[in-house]
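See structure below.
One protein chain omitted, others in place.
Up next, chain A:
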Amino acid sequence: MPALRISNLSKSFGENRVLDGVDLNVEPGEFVAVLGANGCGKSTALRCVVGLEQPDSGEVDVDGRPAMVFQRIHLVHRRTALDNVCAGALGRLPLSRSITPRLFPRELREEAMWCLERVGLADHAGERAVRLSGGQQQRVAIARALCQRTNVLLADEPVSALDPSAAVNISELLGRLAEEGLAVVAVLHQPQLATRCAHRVVGLSGGRVAVDRSAAAVSQAEVDALYVPGGVAV
C-alpha cells in the first residue's frame, strides 16, 4: 500500500491552472525526486499534500501526518538545534507541556537527540540554530520532521539555498532516510542529484505529470524537455 497517494489533484490561482490532474503514488522506502521548471506546480502539489493549500479537486491519502522541510529552512534562530527539533513533536504534546521549551518532557528531548543523531548533528544539539551553517540548519529541519514521527517526508527545494557539497550531503541523507523506510518526495532543481540519489524521477510540466520513471531509466532528453517553455515529455 502506498505511503502517499495523490489522485487527480488540481489547483488554480485565479485564471492560472497550476495543477491539472496530478497523479502520484509513493511507496514506503521510496525516494521520489520531482523536477520541473519554475511555476509548473511542484511546490503547490506538496503544499496541497500537507494542507498549506486547499486543492480545487482530487484526493490525497497519506499514511499518518506528512512532514515537510522547506527551501528557506524556517528554524527559530534564537533557539538551540535540540529545541527546534523538539518543536516537530508539538502536534502530540498538550499545551501544558509545551508552552515553553523548558517544559518539553525528558523523553521528547531524548527522542529529539536520536533524530539529531540520524542526521549526524548530535554534537551540535546545544548550539543556537543561527550559529549553524546552511547545510547543518537543513539537517536540523529534517530532524524536526523526523521528530514528528512521520512516514512521509516532503522536501520543497531542500538544497536550493545550499552550496554544491551541502546539496549532495542533504540529498544523500534523504536517500538514507528512504532506505530506513520513509517515503521521501523532494522537489529538486538539480537533475544530476535527482538521478544520483533518488529511486524515481517525476517531471511536472504545465501542471501535469510529464515524466514518471525510475532514476536509472530517465533520459537527459526527457529532463531537458521539462525545462523548455511549454515542453512535454519526449
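Note that contacts are C-beta pairs under 8 Å (C-beta built on N, C-alpha and C of every residue); 3 or more make two chains touch, one makes a residue touch a chain; residues count from 1.
What we mean here is this: contacts and distances are computed from a predicted model.
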item	value
Among "Phosphonate transport system permease protein", "PaaB protein", "Electron transfer flavoprotein alpha subunit apoprotein" or "RelA/SpoT domain-containing protein", the UniProt name of the subunit that does not appear here	"Phosphonate transport system permease protein"
Of A:P55, A:G88 or A:G135, the one touching the omitted chain in the full complex	A:G88
Residues of chain A in contact with the chain not shown	50-52, 65-70, 72, 74-79, 87-93, 95, 98-101, 141, 144-145, 148
